[in-house]
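Structure first, then comments.
Here the complex is missing a single protein chain, while all its other protein chains stay put.
On to chain A.
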Amino acid sequence: MIAATVNLELIKENYLKALGKTQRQIVVCAGTACVANGSLKVFEAVKEQVEKKDLDVSVKLESDKDADVVMAKTGCRGFCQVGPLVTVRPQEYHYVRVKPEDAAEIVESSVADDKPVERLLYSDPATGNTCRTTKDIPFYTRQNRTVLDECGKIDACNIEEYISHNGYFAARKAFTEMQPQQICDQVLESGLRGRGGGGFPTGKKWALTLPQPGEKKYVICNGDEGDPGAFMDRSLMEGNPHRVLEGMMIAARAIGADEAYVYVRAEYPLAVSRVSEAVRDAEQLGILGEDVFGTGSSLKIKVLEGAGAFVCGEETALIASIEGRRGMPNPKPPFPAQSGLWGRPTCINNVETLATVPLIIQHGAEYFKSMGTENSAGTKTFALTGHVANTGLIEVPFGLTLREIVFGIGGGVTDDDGSILKDGFKAVQCGGPSGGCLTEEHLDLPIDYDNLRNIGAMVGSGGLVVMNRKTCMVQIAHFFMQFTQNESCGKCVPCREGTKQMLRLLEDIIEGRAALETIDLLERVASAVSKGSLCGLGKTAPNPVLTTLKYFRDEYIAHVVHGKCPAGQCKAYAMPEIDPEKCIGCGLCKKKCPVDAIEGEKKQPHVIDQDKCIKCGACAEACKFNAVIGM
């Protein structure tokens, strides 16, 4: 028996009707960060309080049931730093840093009554204004959330809710009203470029896969997200898994595939379970499976867990890993489009790329092109982290400047203790281990694929790590080198040995064993590694070194020539001194110093004998008055 085709309109209508009948919705963020801060306990506490009021509370709105209060758990809303977040609808009161103890007050005032709980609202540190809804919070108002829009608004695990937001309408259109070539054309026309790193035009990739001969083709969704500092793919998979599946359906239709894989990294257990649940729900409703939207086409999606190897994000390595082998890259060509998974034509796209596609099919290429810049259409999600006041996940159109992101949305650069550090900006590392460091002079550059590439950096997956002036750029270069060196799969010599040598050279600089020639040698090895390596990992591994050498050469020179770490971070160059203004002469440091390098009378400022000092830092740690400086 063939099941009747799923009726999206009817599901939507019933769902909205049910929603209209409920008085209140209480939405609790259940993204990874908020859960870590106790949001699940908040959820339970609020539920308990609602039940106490004798209200009929439902934890999942279903189109055939009525409830007074519906509670939902969403995925990450991006503003993790002030989580756990709770929203009360329809007023959209947006509460931050909610604790289980606040539950009674929330229910009392905003559910039973109609008033917000003032003390739980976000207050803008810049103006002191209290923000009732997300529409008043600068972190949100300066963004343009389209791909992330529903992420954090909808119940990630409720397919009906997704449909009520016009979910799966684009997939249906692709299957029933559009020809594969037409889909490829429209996506190409939209200007969408891959969000996974390379920025290859998505429509072009699909159009290359479509005419490949053979009955069997595959779509792979790359959810490996190995870049440290990036978590947009995770948030999409956790917060709106159906959107990712819908994008995969459209891709499958566009290239003629009937099987697809989602490859999720093992470190993301919540993403694995949400995507798996979404697949099950979509199959149950008859959206995925044998007869997609009554067209006779079938599509099966499988979820696979990675096993912790960064290189597996590379396409050919990813394929090897799905086939059950060591995830080592192979030379291209042949490209996966020609010969991919089990030798069949395969299209690999990033999570965010795929999640963007339904928007284009739904609203058209023009709509998408209207955002962004000429060669980089649309919006991009960035993970804004590091020394910045508002960390979190943001989405902005291409073409925005770094200044707007760091100072407008991010709220400025912070000191180590979190307070705003005026004039503290030093650099932004963009694009992870394949990317580069940008400086003050780039703050007003409109961000897009080409502009970033021109200055040696890269959009990459979209990690933006802000660094204040107390950060040592040589150490940052060393940090990324350590990462790529660890993750090199070892297949080719330039990457395996070259990254090791680069790491040694950087160590020499940090530990005070280097000379000017070390810098030249580092530069030469870097260019050999990037020219000679087989895959993107090795090819881009030198980028952080090269950009810091380009923009912060002074700092390298200060280390090797002047014997100084300008940021005061490298222990080998430390010159611990006691500030006589701050020192009260308590003598604690003197007691702790292992080599008796500190002298001084009680209640008199102490002094460190530089010749004896071994720069262990014990004095700085011991001093309660921060009188030891230069450490």
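The working rule: contacts are C-beta pairs under 8 Å (C-beta built on N, C-alpha and C of every residue); 3 or more make two chains touch, one makes a residue touch a chain; residues count from 1.
Here is the rule we use: contacts and distances are computed from a predicted model.
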| task | Given the options "DNA-directed RNA polymerase sigma-70 factor", "NADP-reducing hydrogenase subunit HndA", "Dihydroorotase family protein" or "Cytochrome bd-I ubiquinol oxidase subunit 2", say which is the protein name UniProt records for the missing chain. | result | "NADP-reducing hydrogenase subunit HndA"
| request: Could you tell which one of A:321, A:381 or A:434 touches the chain left off the display? | output: A:321
| remark: Of A:217, A:234, A:559 or A:606, the residue touching the omitted chain is A:234
| remark: Only one of A:58, A:316 or A:385 touches the unshown chain, namely A:385
| field | Among A:102, A:160, A:225 or A:246, residue touching the chain not depicted | value | A:225
| said: Give me the chain A residues in contact with the hidden chain, please. | reply: 32-33, 35-37, 79-81, 225-231, 234, 266-269, 304-310, 321-328, 383, 385-387, 391-393, 416, 429, 432, 463, 465, 467, 471, 476, 479-480, 483, 486-487, 489
